[in-house]
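Note that this complex is displayed minus one protein chain, with the remaining chains in position.
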Amino acid sequence: MKPLQPLDEEKVFKDPVHNYIHVQDRLIWTLINTPEFQRLRRIRQLGTSYLTFHGAEHSRFSHSLGVYEITRRIISQFERSGYEDWPSEERMVALCAALLHDLGHGPFSHSIEEAFEMNHEEWTCRILLEDTEIHRVLEEVESGFSEKVAAVIRKDYEKAVVVNLVSSPLDADRMDYLLRDAYFTGVNYGTIDMDRIIRVLRPHNGRVVVKESGMHAIEDYLMSRYQMYWQVYFHPVTRSSDIVLRHIFQRAKELFNSGYNFTFLPHPLPALFRNELNVKEYLLLDEALVQTTFMQWTLEKDEILADVCTRFMERRLYKYVETELIDLDMIDQIRHEFEAAGLHPQYDLEIDFPTDLPYDVFRPGDPKKEKQILLLDRQNKVQEISEVSDIVRSISGIHRGRYHLYFPQEKLERVKHKLSPHVADIFEDKLGPAQMEFEI
Amino acid sequence: MKPLQPLDEEKVFKDPVHNYIHVQDRLIWTLINTPEFQRLRRIRQLGTSYLTFHGAEHSRFSHSLGVYEITRRIISQFERSGYEDWPSEERMVALCAALLHDLGHGPFSHSIEEAFEMNHEEWTCRILLEDTEIHRVLEEVESGFSEKVAAVIRKDYEKAVVVNLVSSPLDADRMDYLLRDAYFTGVNYGTIDMDRIIRVLRPHNGRVVVKESGMHAIEDYLMSRYQMYWQVYFHPVTRSSDIVLRHIFQRAKELFNSGYNFTFLPHPLPALFRNELNVKEYLLLDEALVQTTFMQWTLEKDEILADVCTRFMERRLYKYVETELIDLDMIDQIRHEFEAAGLHPQYDLEIDFPTDLPYDVFRPGDPKKEKQILLLDRQNKVQEISEVSDIVRSISGIHRGRYHLYFPQEKLERVKHKLSPHVADIFEDKLGPAQMEFEI
Amino acid sequence: MKPLQPLDEEKVFKDPVHNYIHVQDRLIWTLINTPEFQRLRRIRQLGTSYLTFHGAEHSRFSHSLGVYEITRRIISQFERSGYEDWPSEERMVALCAALLHDLGHGPFSHSIEEAFEMNHEEWTCRILLEDTEIHRVLEEVESGFSEKVAAVIRKDYEKAVVVNLVSSPLDADRMDYLLRDAYFTGVNYGTIDMDRIIRVLRPHNGRVVVKESGMHAIEDYLMSRYQMYWQVYFHPVTRSSDIVLRHIFQRAKELFNSGYNFTFLPHPLPALFRNELNVKEYLLLDEALVQTTFMQWTLEKDEILADVCTRFMERRLYKYVETELIDLDMIDQIRHEFEAAGLHPQYDLEIDFPTDLPYDVFRPGDPKKEKQILLLDRQNKVQEISEVSDIVRSISGIHRGRYHLYFPQEKLERVKHKLSPHVADIFEDKLGPAQMEFEI
Partner (left out) sequence: MKPLQPLDEEKVFKDPVHNYIHVQDRLIWTLINTPEFQRLRRIRQLGTSYLTFHGAEHSRFSHSLGVYEITRRIISQFERSGYEDWPSEERMVALCAALLHDLGHGPFSHSIEEAFEMNHEEWTCRILLEDTEIHRVLEEVESGFSEKVAAVIRKDYEKAVVVNLVSSPLDADRMDYLLRDAYFTGVNYGTIDMDRIIRVLRPHNGRVVVKESGMHAIEDYLMSRYQMYWQVYFHPVTRSSDIVLRHIFQRAKELFNSGYNFTFLPHPLPALFRNELNVKEYLLLDEALVQTTFMQWTLEKDEILADVCTRFMERRLYKYVETELIDLDMIDQIRHEFEAAGLHPQYDLEIDFPTDLPYDVFRPGDPKKEKQILLLDRQNKVQEISEVSDIVRSISGIHRGRYHLYFPQEKLERVKHKLSPHVADIFEDKLGPAQMEFEI
C-alpha cells in the first residue's frame, strides 16, 4: 500500500449534513477503517444531550467525517484560487489532523475528563504517537508523519496557517458541529451559510482570514453559535444529566478508593480508577461499556451509587431552580440544612453557574490572537471583526448568568418541612408546574 | 395520579422529523417516563444500518414518539371531521398501542430474533401484561386496560378500526420510519407528503381507508417505500453486517452449549442462551450490553468468536459477489471446496437472497384484507388500490432477486489458488475494485 | 350563498412555505376568488428585490394566503386552549382582516406610494368599503361587516385584541414574510420556529402576549428579522432599483404635468398622474401594466425617461459608493460639479441613508404600546421583552447608517476628469472591482 496514492475511484459516504463526504486519498480511506477511528462510532457527539433532545444520538464518527469534509472543501477552494499563502504540500497533514482531531475523546467526554482529570487532546496525541494501527498507517507515509499531525493538534506545528485552519473560531470543527447538532436535535438555530463562509476564507500571513465582503455571513454564524450555546449546549436538562453523570463517577471513585467490592467492574475500569490507563486500555473505553456498567450498578448495594445510576439510566434527573444571587454563606447554610433534614449535602444538591462551562463561546477582542476572527479588506489590511461589526460587539458583552440549583425533587419534597422558611422558599417558590416542566 | 387527566399544560419534545411531538395526556407523559420505555433509547431503530449510513444512529425511542405523534394527528383529524365510524372512546387505547408497539424489541432486533427464535411482538405483550412499571401505569387507568393495548398489538382487539389504524400498510409506524430513516440516513427517497396522507385517511366500516382523491399521494408513498427498501433496508453492506452479527450469536450459542468457559458473560446472557429469560432479565438486554460483550469477546481464545466479534466492532465486514443463478449442488460444491482449502464452510460463506428478508414490502392484491390499501370513492364504494392505480400494479410485480455470496475477502484471497477454476471464477471475476467498493 | 357556512369539504392550497393553506369557511373561499383578491397575483411581494435575488418573484397573493393561514392556526390554538381573553365570535373578522390586509397595495408599492403620495392602507379600506365584489361578499355576512374588517385594518376596531392579533411586532404578517421571503430569495436568515411561537402566544387583556418560556424563540425571531433587514430588504442593489423606479415615476409626472405627449399612456395612468383614481381604476393598476408601460417608454423621445426605463427593464442599475459622513454643503457641491460636468444634478445622483427606509425594524422599548412585545410570566405579570432579554437590548441600539451615493457609473466615468479632486475622490476611491461587484 502506498498511502499517498489517490484511490482508483473516489469513494463517498452518504451524510445527512453535507450530502456526500468525498474520499479521494487512499490514506484517508485507510485511516477511517482503523479500529481506533471506528471506535468513535461508540462515542456520542453531544454527550448526554440525547436525554434532552432525543434526536441527538449522533456520534463523533459522523462529526469527524464532517470536519474532514469541510476542511477538504476549504483546501480545495484555496487550491482552485491559487492563493500563495497556502502551502499546498501541507494538504495531507491538514486533512489528517481534521479527521483525527477527536480521536482521544472518551465516553461522555466532558464529564469523564472532569472526574478523572484527563484531557482528550493529550489522548489524541498518544493514540497518534504510540503503538496503534493509526500510528502505523501514518508512519507509512513517511517517518515522523504522525508527529506532524500531532503537532497540528497540539497547535505547535511550524506552519501556523495549518494550525489556524484546523483550530480557530471559524474552523471546520465548529462549522460541522453547529450544522450537525442543529440537524440532529432538530433546532434550526444552527443553520449557517457554509458555502458562503468557505468562499470568503483565505490564507494570509499564517492565518486563515475572512474577505471583508463576507462579514455578514460571519455575523450570522456567530449569532447561530450564540443561540446554540444557550438553547442546546447549556440546556438545563442536559446540565442536570451531566451532574448525575458526574455524581456517578465521583461516587464510584470514592467507593473504589475505599476498597468497595463492586459486583461488576469490567476491564479496564480498575485501571481508569487508578489513573493508570495505557493506550490499549483507553481505547476499550466507550459509551457502550459505560452504560452497561451503569446498568449493572443499578443493582449495587451502595445506595448512593445505585440511585444515581438508576437516575441516569431511567432519565429521572434532578430538577432545578434558578436564582439571581446567592453567596457562599447561603450555600453553606443550604447544605447544612439539607444534611440536618436527612439529605446528602453533596449528592442531593449541586450549584451550577452556566458560564463556568467548558465551552468556548466566541469572545471578540480576545487578546489571544488565535481566538480572533480577522477581516481582510481590499487594501490587504486585517481588522479584528468586533472593531467593524456592531452586532458582534453587542452579543459579546452578554452574560446570562444565573445560578441554577439542582436537586432530587421527590426527596426534597419529603423533607421540605424541615428546612428553614428562607431556604425552603428558594426551592418552594418555584415548584409550580411551569418551572418544573422539563420542556425543551 | 389520575392518568386520564390532561396535563396542566401541553408538553412537547423537539423532534427533527415532526418538529414537535405534542403530549397532552398525563398517561402518555407517564408512560414515556417509565424505565421500560426509556430502555428503547438503547436500541437502534435500524439495527446495523449505521455501519452503512453513519447517520442512522437513531433509536426506537425516537421512532416510538414519532409513531405516537402521527397517530395523535390522525385521530385529531378524525375527531375534527366528526367521522362517525371512529369510536372516540378508543383514543387512548390507540395512542398507547402506537406509543408502545415496539417495546419488546431486543438489541439488533431482527438478528437476535432469528438467532434465538424470539419474537418482539410477544415480548411487547409480556412487558405490557406482566410485572412492570408500564403495566402498573396502564392498569391505573382501569383494570384490564393493559390487556386492551396488548390486544391491539396482537391484532385481535374487538374494535377492528383501532387495530387497522395502528397496523396496516399505511399506518403511523410505516410513515414515521420512512420519514425518520430517510432523515437520519440522509437519503431523500423517503420524503412523503404526510400531511396530505393524513388528510385523506378516513375510518370506514372497521378499516382506515383512503379518500379516492388522495390516490396520487399514496402512489408516491409506495414508490418511496419501494426505493427505501432497495436502497437502504436491503443494502448489501447492511446485509453483510447482519450476517456477521448472526455468526457471532450462532458461534456463542454453540460454544455455550458445548460448555465453553467465557471470560465475559454478564447477566442476563446465560439466561438468554438457555432461552429462559424472564421479563426483568429481558429488559436488561440492550445494544450497549451487546456491544460491550462483543468488545470483550474480541479477546476470547476461541478464534472464530474473536474473529467475528472483531469484524463487527472494527467494521471489517464480509465482501460479496452477486450471481444470477446458483443451485443447491453448486452451493454444496463451493462449501466443499472452501473446506478443502482451509476455510470454514459455514462461517466463511453465506448465501443471501434479498427477498427472503423479514421486511414487508407492500404487495397489492394481497388476499389478507388487513394488508390491503383501500380507496373510498364518492359513492362510498371501496376498491383495492391496485385495481385503480397502474403504477402500483407496475411496481408490485418486480423482483430484483440475485443471490449474494458473502465471504471474508482477505481469507479467500489467500487460498483462491486451491479452488477449482469454476468456483474461483464466481468470486474472482468480480474482485475488481468497483465491485468491491463498499460505496453507498 | 350563506357565507358563514363551512364548506362541505375543507379545501387546500399547496404552499411551499406552510405546506398547505387550509380553507374551511365558504366566506374565505369566496373572498379568495374575487377579482380584487386575484389581482394580488400581479403585485410582487418584494417589489424590485427580484432584480437582486432572482428567486424573489413571489406575489402578495401568496403572502396574503400565508398570513391568513398563520392567523387561522393562532386562533385555532387559542380556541383549543380555551383562553378566556379571546372573543371567539371575532374569528371571522380576524381571518378576513388577515387575508385582506394587503388588498390596497399598488404595483411596486413603496416606490409608487412615495412618488404619488398614496397609502396602501387607505386603499385597502376603500376597496373594502366602496363598490367592489369584496365589499358585496362581506356585506352578505351581515350589514356593516366590511366596516368591521376595515376597522381592524385601520387599527381602531373596538376589540383591541383582534387589532393586536392582526397587527403587532409578532403578527402573522411579519411571520409569513420572514419565512416566505427567506424561502424565495434562498437566504436562510429568515428561518424561525413558527410552530413554537404560535404555541407561546396567548390573548391577555386586549393584547396578544408571549408566555415567558417562549422568550428564546422570540429572540431568535428578532435576530432573524434583523438579518433579513440588512441582508435582503436594505440590500443596496434593491435600493438602486428602487431609486431608478422612483426616477421613472418622477420624470413621467414632470412630463405629464408639463403637457408632454406620451406615445403610450394606457388607462388609468392619466388618472394616476392627476391623482384622481377611483377604486375601479386603482384596481386596474398592477405590475404587468407598469412594466409594459416602461417597456414602451424605452422608446420615448424624452431621453431621461427612455434612459431610466431602459435601465430598469434591462437591469442596468446605478452603482453606489459608501461614505461615512457627508454634510449638506458637500452634497450641494457634488450636485453643482455634476451639473457643470454635464451630468443631471437630480437623475444622476441620489443620496440614500438606509435607516430612513419605510420598514419597521423592531425597536424595543418603543413607547407606543402596540409596538411592544410583552412577556407574560407565571404570576400573570407582563413585561416588555427588552427589560428581560439582553440580546434584544443589544441588537436594538445598532445603527449601521452610512450614506450611499448612487449614480450611473458609465456616465460618471466619462466626465470624472472634470470634477474637483476631492469630489472625484469620493467616487473614484471606491471604483475598484470589489466595491462595484454587485454580488449578493
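Observations
Should a chain be cited, it is by its letter among A, B and C, assigned in written order, with residues numbered from 1 in that chain.
Please note the rule applied: contacts are C-beta pairs under 8 Å (C-beta built on N, C-alpha and C of every residue); 3 or more make two chains touch, one makes a residue touch a chain.
Keep in mind it's a predicted model, so treat the numbers as computed, not measured.
Touching the chain that is not shown, out of C:5, C:33 or C:257: C:33 (per the contact rule at the top).
Within the set C:114, C:130, C:147 or C:286, the residue that contacts the chain not displayed is C:286. Contact with the omitted chain, checked across C:27, C:65 or C:223, is made by C:65.
Annotation for subunit B: contacts to the undisplayed chain at residues 187-189, 191-193, 213, 216, 219-220, 223, 226-227, 230-231, 378, 390-391, 394-395, 397-400, 432, 434-435, 437, 439.
On the side of subunit C, touch with the chain left out of the figure occurs at residues 8-9, 11-17, 19, 33-35, 38, 41-42, 50, 53-55, 57-59, 61-62, 65, 183-187, 264, 266-267, 284, 286-289, 291-292, 295-296, 313-316, 433-434, 437-440.
For subunit A, the list of residues touching the undisplayed chain reads 10, 12, 19-20, 195-196, 199.
One rule holds in what follows: only the chains that are shown with their structure count from here on.
Computed from the mean C-alpha positions, the centre of subunit A lies at a distance of 32 Å from the centre of subunit B. Looking at subunit B, one finds that residues 12, 19 touch two or more other chains.
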